[in-house]
Every structure is written in C-alpha cells, then in structure tokens.
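The structure follows.
All protein chains but one are shown in place.
Moving on, here comes subunit A:
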C-alpha cells in the first residue's frame, strides 16, 4: 500500500530500546553476566556471527565499526523478527479487510462528546452521522466479564451498543466466554440501527482456565485495518499475564495516502503485578514504534490498573503522553485504571480532546444499572483523520 510518511527518527536512538526489549523478552532474567549468551535468539546470532567471523579472520582487527555493523544487521533482522513474532490472527470471525467497507457517508457532524453531554441517542440515525467526519474517536472499554450472561441482558446490551456507536474504534477488554457467538451477536446489536461496525478478536489468553479475549470494534465506514498487521505480541519471558493484541488501522478518507494510520495496542494488566507489567508495556510500546519503518504512530490503550502516578517506566519514555489526568475511569469514580497513551511528538494527530464517557449521566442510569454494564467507564480520545507531519514539540503537557 502506497502511503506517505513524512516522519523520521534517529536510527541510533531507535535501536537501543528494541535491543532492550528483545533482551527482556529472551534473556529470562539472566542479568548482565549472561548478556552475550550465543544461545539467545536475537542477541545470540550477533555473538555467534562475531565468534565465527573472528575464527575465520584471526588476523583482522575486530574494531568498533565491524561490531556496530554486525549489531546493526542483526537489529534489522530482529525488527523483522518482531513483526513476524506477532502471531497472525486466525480467528474466523474477522469481519473486514481493506476494500470491503462502504464509502464514508456525508451527514450531520456532531462530535460524540457533545451528543453524549446532551444525552442524544437517536437510534434511527446512523451513528456515523453523529461523529465529526474529519476526526476519529478512539475509545478503550473494559466490559467486565463480557460473556453469555451479559449478552442475555437486553438492557445491558442496549447500553453497550449505544456506547460503541459513539466511537469510531473501540478497544475492548475482558471478553470472557467459551461461546464464539458473543461478538457476532454484539455486532448485530450494534448494527441494528443501520450502523456498519465490524470487529477483530484475539485469542483466549491468560495464565489460568479463566481466559480473556481482546477485541477491536470499529465503524467500517470510518476506519479499516490491515489484515496483514493483526496479532498478539509474543512474550517469551512471560512478563505479561495477557499479551497485548495489536492491529494497524487507517482512517477512511478520500485520500488514503494522506490518511492517519496507527498501531493500536490493546492491553489489560494483572492487578497483582502492575509495576512489573507496566514496565514490560514500555518495552512493548517501543517495539511497536519500531516494528515498521512506515509507521510511528502507536496508541497503547486499555485497563492498566494504574493511574497517572503509576506509569513507571512507561511514563518515562521520551515524549510519552497519556490522556487521562485528574479523572476517574471506573464506574464508582474512585479509581483511574484506564488510559490512552501515545508519543506526543509523533502522534500529533491527537486533537487534545479526550474524556471519560459517563454512562450514568449519558443514559440516565442508576449507579447499580451502570455497574451491571461494567465496573469501568469508556475512555476516549480524538484524533485527526489526516496524517500529521512530525514536529519536535509535545501536544500534551507532561
């Protein structure tokens, strides 16, 4: 796919975090003492190559440039390996691929946040028409224990469908069901008003028999995904309870080569290992930033079980920003678990608008009714549909 990316990045700066991530992934906690282990899948070949080269060229000085070149070559290969390590999504319920979506419809432009504030919900009007045509509204929503029982409650499904229709793309966490019909049934409920949402779903993952699935639900008239860039990240050192589910999306516009493209990294941390998992997510974020030369927009979102003061190493990535500050994201409104993070220097498509979608206020629910939907509230952020050039400044104050 031909597309233009005007952003660039220092090569030397980009490689170091990748190496650290791969080291984290494959080292098994071996520590510095085992740093040059030839058996490691990524760093190993570098060492092996150098050993072989040295054996074959005993008289040639092994200078810094040669070592650097060998490392660079292996890093290049490793970058490709990381992409290849993203397990392809083989779920039969993939609903869309490029070129299958309807064209973007013209219509009334009412930003979702305004509609929400007024409690508007005209079910006879396609949800697309209530959203700004030149912006993408991206949300994350942990739908607590989303399975057969919740889908059997029409009043809950009605609220969930209305929530989704306020957004162009929703990253969902906590689908917990052995029944494969949950998402197809949910999509039917969402599209009952004529909307054209589709979904992609990850595999069931978790340390115990109680597994979860990540899902992306998206308005096919507004965004499309690259079927060759969907999968679950690998985690050989088992740092994360639930490995992130990643997919690359593109805004649907009349000029695809100028459309905003981005990785989504859907995540749900283990509440008992938050510091360690948030640190591992920092590595995951950097790997995704460097997984393709033509893509540097990475949006990591989900239930981090961490508030803005608990971002750890994730929060120290240069220019890293997150939208939720000074707001609660759970239904009881006493915790800030959910967030949307991205580099503020690369993802300048962020318009500065974000919010926590208050389903009690929007739909006139009691606290108990809202809790029956989920113990989390959706968190959203707004992005331009057009790819922005890189500028060396932040759009979110840190």
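Please note the rule applied: a contact is a pair of C-beta atoms (placed from the backbone, for glycine too) under 8 Å apart; a residue touches a chain by one contact, two chains touch by 3 or more; residues count from 1.
Assume contacts and distances are computed from a predicted model.
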Which of "HEAT repeat protein", "ABC transporter ATP-binding protein", "Acyl carrier protein" or "Imidazole glycerol phosphate synthase subunit HisH" is the UniProt protein name of the chain not shown?
-> "HEAT repeat protein"
Even though one chain is not shown, subunit A touches it at residues 28-29, 144-145, 147-149, 174, 176-178, 207-210, 236-239, 271-273, 332, 368, 371-372, 375
